[in-house]
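Left out: one protein chain. Kept in place: all the others.
Entry: chain A
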């Protein structure tokens, strides 16, 4: 049994339902025989990976869908053993270097060279090069990216890279200049609800357009999430209507609670309670930036317009710090404290500089 998302994932470029221009271009690229390095970026749930898979299929045929997972062990210079999973078919392989954290450089160097130095042995293969898909390329360290850049040129006859990233901001310029940038934008709400409608029809769900729209909106234009929510709603309710409750994911519900608590009471004791909840979220693998962003959006409807801009500004400020610092809770807590200070000050009509000394 598989979830709807996976069950109805399009397999070919032709089957993709939105961004037709992009699909056409990818089709053309695959057909040209001169396939460049790609850097595909876009938000989660926009369909990046799906498009790549479809493109690979266009390049190599259905054989590329026959994938397996290998586990490799790499040894670092300090003799630490790293276990690393590689997803591969006969024609391509897919790696997630950020799995091994700071040691991603080792993986990139060793593995890519190994792949690049061996030629395609399958004479029946449509292309002479292999494709390496690098997931979460924006999480690559600087070192790993630097290791990548020369490899990309030197071994280009045997190797093509497809980098997947959420944004190009963390990708160093040399890499960007060596790749063809392909942006996969998040689908619009209409596109999502369209997809939901089609899937619902295939599954025999009763169609309810307003609900689909709502789901699309709640999902934050993340098609994957929308589909999962869509399935969850239908799994929990036999009869869906416009008003059917869309259950928020557990972590989002918790953030909502936090936001509520921050509004209700502003005091150091409350910060302590909030801290415990934030810790909970972080330990359960919700990224700090997601927490901060979601929290900010949850706070927005609850606060006065006059301080909204300040809150957003500080939210951005601390998000940056989360990225540059190491102990994320410190920054989250600083945001919480700052928010409480702003909110309280606003309530009392006090200016921020009042207490400066």
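Convention: a contact is a pair of C-beta atoms (placed from the backbone, for glycine too) under 8 Å apart; a residue touches a chain by one contact, two chains touch by 3 or more; residues count from 1.
Everything that follows uses one rule, which is that contacts and distances are computed from a predicted model.
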Absent chain [UniProt protein name; select from "Kinetochore protein mis15", "Trafficking protein particle complex subunit", "Replication factor C subunit 1" or "DNA topoisomerase (ATP-hydrolyzing)"]: "Replication factor C subunit 1"
Which of A:79, A:169, A:239 or A:326 contacts the chain that the document leaves out: A:326
Residue among A:2, A:124 or A:245 touching the omitted chain: A:2
Absent chain, residues of chain A that touch it: 1-3, 5-6, 9, 44-45, 49-50, 53, 65-73, 83-85, 87, 89, 96, 99, 135-136, 222, 224-225, 228, 231-232, 235-236, 247, 249-251, 253-254, 257, 266-269, 271-272, 276, 279-287, 290, 318, 321, 324-327, 329-331, 333-334, 336-338, 340-341, 344-345, 348, 350, 354-355
